[in-house]
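As you look at this complex, bear in mind that one protein chain is not there, while each of the others sits in place.
For clarity, chains are labelled A, B and C in written order, and residue numbers in each chain start from 1.
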Amino acid sequence: MTPRLYPPWSNLVYRGALVLLFAGAASLVIVPMLYVRTPYNTSQFQPWSQPVEFDHRHHVRDDGIECLYCHSSAERSASAGVPPTAVCMGCHSQVWQQSPLLEVVRRSYFSGQPISWRRVHQLPGFVYFDHSVHIAHGFPCERCHGDVGRMARVTQVAPLTMNWCLDCHRDFQAGVGSERVTDNAWTSSMRMLFKRVASDRRVTLLTTCTTCHR
Amino acid sequence: MSEPLLIGRPSDAALGDELLGTTWRAGGAGWKIAFAITGALTALLFALITYTVVKGIGVWGTNIPVGWAFAIINFVWWIGIGHAGTFISAILYLFEQGWRTSINRFSEAMTLCAVLQAAIFPVLHLGRPWFAYWLFPYPSVMEVWPQTKSALPWDAAAVSTYFTVSLLFWYLGLLPDLASLRDSAPTRRRRVIYGLLALGWNGKAVTWRHYKAVYLVLAGLAAPLVLSVHSVVSSDFAIALVPGWHSTIFPPYFVAGAIFSGFAMVITLVIPVRRVFGLHHVITRKHLENCAKLILVTGWIVAYGYMIEWFLDWYSGDRAEMYQAFVARPFGPNKIVFYLSMICNVGVPQIFWWTRARTSVWVLWIASLLINVGMWSERMMIIVQSLQREYLPSQWGDYSPTWVDIGILIGTIGFFALLFLAFLRLLPFISLSEMREMAHELVKHDRRTPAHGERHDG
Amino acid sequence: MADRILAQYEHEEALAAAIRRMRAKGYRALEAYLPFPAIEVEDALIGSAPSAPSRLPYLCFLFGMLAAGVAYALQWLLNGYLYPLVVGGRPPHFPLAFVPITFEMGVLFASFAAFIGVLWRGRLVRLTDDVQGTPGFESATRDRFWLEILAADPAFDPDRTRADLVETGALRIELPEVGP
Partner (left out) sequence: MNRSDRSLPLAAVDPDPEFPPGVDQPPAELDRRRMIQLLAAGAALAGLGPIAGCMKKPSDRIMPRVDQRPELTPGVALDYATATVMDGYATGVLVTTHEARPTKVEGNPDHPASLGATSVFDQASVLQLYDPDRATGALDRGTPAELATLVRQIAGRERIEGLWFLLHPQSSPLIEDAIARIRARHPGARFAFDTPVSRRAVFEGSRLVFGRPLEPQYRFDRTDAIVALDADFLAAMPNAVRWSRDFAARRRIAAPQADMSRLYVAEPHPTPTGSLADHALAVRGSELRAIAAALLAAVEGRAIERALPAASAGAEGEGARRWIAAAARDLRTRRGLVVVGDRQPREVHALGHLINQAIGAVGSTVVFTRPAVIEPLGDDLAALAAALAAGRVQTLVIAEANPLYTAPPDLGVAVHLPRVPERIYADLAENETSRACHWFLPLAHAMESWGDARGYDGTVTFIQPLIQPLHAGITLLELLSAFAGDPEPDGHRAVRARYAPGTGDEATAAWQAALQRGLVTGSAFALEVAAVRLGDAERATLAAPPGDPAPGPMGQMRGQIELVFEPSPAVYDGRFSAIPWLQELPKPFDKLTWGNAARMSRATAAQLGVGDHDVVRIVAGGGAVTVPVLILPGHVDRCVSLELGYGRWAAGPVGDGVGSNVYSLRTSDRPWFAPAAGIAATGERHRLAITQEHQRQHGRQIALEATLDEYRRDPDFTRERWQSEPTMLAPQFESFFHWGMTIDTTICSGCNACVIACQAENNVPTVGADQVRRNREMHWLRIDLYREGGDDDPRFIHQPMLCQHCANAPCEYVCPTYATQHSPDGLNEMIYNRCIGTRFCSNNCPYKVRRFNWFDFTEDTARTRQLQYNPNVTVRSRGVMEKCTYCVQRIRAADIAARKQRRDIRPGEVVTACQQVCPTGAIQFGRLDHDRTLNVQWRGEHRHYAVLNQLGTRPSTVYLAKIWNPSSDLPVRLDEDTGATEGGAQDPAKPPGAER
């Protein structure tokens, strides 16, 4: 007779191979699900380099400048807006007017060429976010942007994923009624980040699709 | 007088060599040509799929109002063809029909190949097929989930369940034969490969006991499944309010149509296979005749479905429904499919009232081809003709396929044939263990009734 | 020393007769290997240790019902609770529409249970086992019927058992090697 077709140890190899096969198939499903939740994919915590070394810590904490002083259209418009060069020069024609750090700003101002900032918070094209209505309802800026006053370089702290948006839209009261919109009240905002369990999840005008997708 | 199910009483070894030998006996030039043709068509299919995905489904003839056409017709047609396999292997098993034995493996493989063709279309026909996974309830960061009031997630569940259960059922039945191949294939390489597939089957009595119990359970599960799948597929239409779709008769009528077309496909395939492999004593006239009888029965159910639909359309008094049934289908655009389905699905099966037609291989084969055509036409009648003539005459339109549509249809036929040919060459397409069981039963039976050859069986 | 003894028979009736005779002689740890499930052998084996009727169908039923329940609950959770969007004027929790998927998932998981159950109870998903490789044993999947008596049987004695098997008309008798 011929020798045994398979040696006894082959069982272990066989079973191991099958387990690997199934695990591989499962990971094809699971790995993308994990990936989309990583900060890498959501662009969180990425310190972009900007054309101007603008330090929010200094302007917000040391100088006590309100967010809306520069990002003024946030109150009126869907877009919060990056300030025109003229706003920078409003102060910096008086102070630090010789600083080499501000050379880019001055060049922009006198040449009329805009400064090319890198976008930090970017929503997909089909999402219509409106800053003004959030501000009008007393959502602190920190709620979404984090404590910018402590950031040397602004990074995105919130994942800006749809479920993250929905957390507040379902529990609308959670963010409303803050006394001062631009309070740097990071700690109190953190409390709000922990969503209360919404008892009523029925669809409202804040959670229907066209609130954000049009 | 009934024909025998097995002509002659071959020994176990002879039966084994004959039925397993299909996997190792060399094929002739005919096989190479067949593989070349079906391989070319398969390549065409995948080329056209790529073209469609790259350019968009605008390369098809679909439009508004005819939002679904060839893709969905093909889907329903292929999945319907699959139904005969499950019907033979599960329902006839439950009813202890002995004649299923020699054709069940074969029909199950046909089911799998057909469902694979069908499975191409639910994804391919999407505008954005790369998002097809949204039909499954995975934990999404969007927190938006599949909408299970639609028949399409039902479809996804039903088709994937159907394919999986059919595969398990088929593979379970294949295990003993794979073990047989492992133990008796002529070369070591073959034995090693079949051994990998046999999962260590050794024919132990206790395993056989669990096997038989589970085989029965699977048959019991597959039987309602086969009914549910085409019911769910019919819901793709029945839950809609398109005139011509809005009908409670659809689920049973679709199931009957599916089995009808499936048996036709079984005949279409089994006749050449039997001839090529010379298996006239294993697949006898009895098998063909029984298939023909079932075609006649299910054909009448289909015909009854047509008639009830007409009656309901008339009885409803709804102008749109009546127009659909009595004007648009027989006289409207693409009316050819209405006449083809009437002739092929209602007319052609009537020849099976005659025994000579049921037992003539050529008549059977041509009739089965016509029925396949007829059932494809019926789906086109239901899908395309209904959509052409909906409620608002202002939006009546018509439909004609593009070369891509036709190419994909032909391509799936080629791919189906390729898979099926591969099955015929690589796996035992008649269940050896079941044939042995039957042969032993017959031998015992013969011993009890000496005048063998004139018995009834099944 | 071999841990079992294997005897080959020509057909299922011979095997069944042998089993009955061996059982009459007090052997209990009997097992048969055969190329198709023969009812005679089944009957003859009733009463021997591993021959209780299969309980796998209960497992299938359990899994099926469990999966159906989970499927329904998931549909309720996703459509009726977590984001109860309204479509077509239907209530978000709409039991009738949840039936098909519930049914399909029940069938699917019952089938998984059935298939995996056989593999598990038959100790399958392997390439070889203790009896594979025994000379002539490959006929067990072909045309011969084998009887196995384990050494663990209290009545087992290599020589006497061999003699007993010869008496039952065994075509050949093998003592498989014990694996390394």
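As a working rule, a residue touches a chain if its C-beta (ideal position, glycine included) is under 8 Å from a C-beta of that chain, and two chains touch if they have at least 3 such contacts.
Being a predicted model, the structure only gives us computed values, none of them experimental.
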item: Which residue of B:L5, B:L41, B:V165 or B:V242 touches the chain not shown here; value: B:V242
item: Which of B:S11, B:T50 or B:Q395 contacts the chain that the document leaves out; value: B:Q395
item: Full-complex contact with the absent chain, from B:F70, B:W99 or B:W145; value: B:W145
item: Hidden partner chain, residues of subunit A it touches; value: 32-33, 35-36, 40-41, 43, 48, 73, 76-87, 108-109, 112-119, 122, 124-130, 132-133, 136-137, 203-205, 208-211, 213-214
item: Those residues of subunit B which, in the complete complex, touch the missing chain; value: 55-58, 61-68, 125-132, 134-135, 141, 144-147, 149-153, 156, 236, 239-242, 318-320, 323, 327-328, 331-333, 387, 389-398
item: Touch list for subunit C against the chain that is not drawn; value: 83, 85-91
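By definition in this document, only the chains that are shown with their structure count from here on.
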item: A-B or B-C - the one linked by more C-beta pairs in contact; value: B-C
item: Centre distance in Å when subunit B and subunit C are each reduced to the mean of their C-alpha atoms; value: 30
item: Centre-of-Cα separation between subunit B and subunit A, whole angstrom; value: 52
item: Residues of subunit B engaged with two or more neighbouring chains; value: 143-144, 182, 195-196, 200
item: Set of subunit A residues in contact with two or more other chains; value: 5-6, 11, 14, 166
item: Of subunit C, residues touching subunit A in the complex; value: 81-86, 125-129, 132-133, 135-136, 179-180
item: Complex interface listing, subunit A residues touching subunit B; value: 2, 5-6, 11, 14, 29, 33, 36-37, 159, 161-163, 166
item: Subunit B residues touching subunit A - in the complex, by the definition given at the top; value: 138-144, 182, 188, 191-192, 195-196, 200
